[in-house]
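With one protein chain withheld, the remaining protein chains of the complex are depicted in position.
By written order: A and B. Residues from 1 in each chain.
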């Protein structure tokens, strides 16, 4: 496969163009990541924080403790929540991109409206929904269901997913919109002449163009859902109900409320590994990373 | 070609402007000449923003006149925000010189060892230890010779009650025992009117109730290196606290989703007898509501639930020792200036001014004394004297979290209207485990 990409002779490959980005990532991501790995192996807490270089090395101690403090439960919640949210946002996002593709009066406004949930700061979105979802809030009033608890207990899981969908679908929408721009006009027109009705045309002509970008969007959106901290934190507060004790919550609480940095780093590293495995399986399965000419 | 060059020129101009803007006033300037800068981390005040800005201005002007140095205030939005800031500063050994922190957070700060321990010399620099209300020193350090927290303001907890509703229900004076409170609450509950406003979903309130009731029953929750959460007194405390909503039904069922501010708002509507657990800082909010002019503060009950008088080992804890302490960072290069600042803001005059503006009680003894004549404030000053410090251990943060977690996980049961003691016990056992392991790690 890579063979197809080889066009220029070896010495003409401008690999030096990779250096600015590469340097930045080494500096701001890889070095801190290495530091974080080190922290996960030492007993760093409030008592050793000040002289953190001298904090005792305890090997995998933090990792074994992480497993016994509910990490697996949190990973399960996080992953299922993230996948469900992504699955739900994809059709919404694509539909939104399709309806704003053709020009009409007021389209600019509609497009801007679609962007709003994504532009509002997470903590404001969370505060608003939290207020609306109170036991005596407007949502229960509209639904005539006084007393339903949206923010505690088993319902809270679905609340988290619904709010996340509301806040995150514009991401898929934007990615799909950008992808739609690469559809040739001639292709449209050709299929219009063929008399293809909208659905077969959509399925066989338009959607293949979206495949690459939308698959990528799914991947990135899922990762974003998994790492979303502000939303559950502001919606449910801390300590969180067990049903929504997602990874970032448990990592944050361990780190910045219990002040056990070593343990929280171990949790984060473990979750990183556990998430990375399906991630690469997915990458291979959808063949996003190998060279293919998206949709053609 | 021309358009290409134009585009290039425009792009270059744009980039140059941005780079210049990025760099502008970038490098955390430490003030020029001999004028040093003292960085103070302080909680944002959203209730009285203009007054707060004016207060900061006054203080920096005074400070400038006294020392020639500038005070720069940095604000934090929430306790978590502050904690994050403290941690990053401690790790890197750089950051604000003076921190204003909540009292219950002082033990955690102490355990980092990153703040100046107050010896005689240091106390002298801030104007002497005896200028402070002795009760406020209760959570400055593990013992009198190892203190890091300099009391700044106190915010003792009290309850607010609706004078008219109590009168209408024929209640002569507010309850002084928890059982009496429950009884009165039942009398007050009718129609759309409720006896109590309690913030069940608050991130801090639940543990304050449980701690208070337990201490009054003689169990301070931490005994040296042992956590005592699996204890009848603690169980009784939770049962009483949950019972108001689940079985006594003297609280609005919606309270299961309330945080403290929502409880304030509910009480402010004038349809609730008591609002438990509030402070003088709520005054402004209450006066915005229908309850304006019809409410008063009262001391929280000090007799544990299920009893008519306090047991022999019980403590008359009317409130946790609550307020703010000032801490001086030991990495600070301006310690003397820092103490000058502390001295300035704990002066009687400054403290009274601060109380007038923001409703926080002075930690300065003379200033507090001068407020003694204020009738409306009497219960609050009394609560200040009867405040009891939470256990001084680095593990307290975790214990607090574990106690609150019991309440958080119980909310769905609470909404259903019944919560069997066995369920509470199971959750308490879990809390006990967490609390004990935090204590085991404490150094």
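Heads up, the rule we're going with is that contacts are C-beta pairs under 8 Å (C-beta built on N, C-alpha and C of every residue); 3 or more make two chains touch, one makes a residue touch a chain.
In this text, contacts and distances are computed from a predicted model.
In the listed set "Molybdopterin-dependent oxidoreductase", "Phosphoribosylformylglycinamidine synthase subunit PurL", "Branched-chain amino acid transport protein (AzlD)" or "ABC transporter permease", the entry agreeing with the UniProt name of the missing subunit chain is "ABC transporter permease". Counting over the whole complex, chain A has residues 2-8, 13-15, 17-18, 20-21, 24-25, 27-29, 31-33, 35-36, 39, 92, 95-96, 98-104, 108, 110-125, 127-129, 131-132, 134, 136-138, 141, 166, 171, 174-175, 177-179, 181-182, 184-186, 188-189, 192-193, 198, 201-202, 206, 209, 212-213, 216, 219-220, 223, 226-227, 229-230, 234, 247-248, 251-252, 255-256, 261, 264-265, 268-269, 271-272, 275-276, 279-280, 283, 288-296 touching the chain that is not drawn.
On the side of chain B, the interface with the absent chain consists of residues 4, 8, 14-15, 18-19, 21-28, 43-47, 49-50, 53, 72-75, 77-79, 81, 84-85, 87-88, 91-94, 102, 155, 157, 204, 260-266, 268-269, 277-279, 281-282, 284-285, 288-289, 322, using the contact rule stated above.
Note that only the chains that are shown with their structure count from here on.
Chain B has its Cα centroid 35 Å from the Cα centroid of chain A.
Across the interface of their complex, chain B is touched by residues 45-47, 49-50, 52, 133-137, 146-147, 149, 151-154, 237-242, 253, 256-259 of chain A.
By the touch criterion stated above, chain B contacts chain A in their complex at residues 80, 83-84, 87, 90-91, 93, 108, 111-114, 201-203, 252-254, 256-259, 262, 394, 397-398, 401, 404-405, 408-409, 411-412, 415, 438, 441-443.
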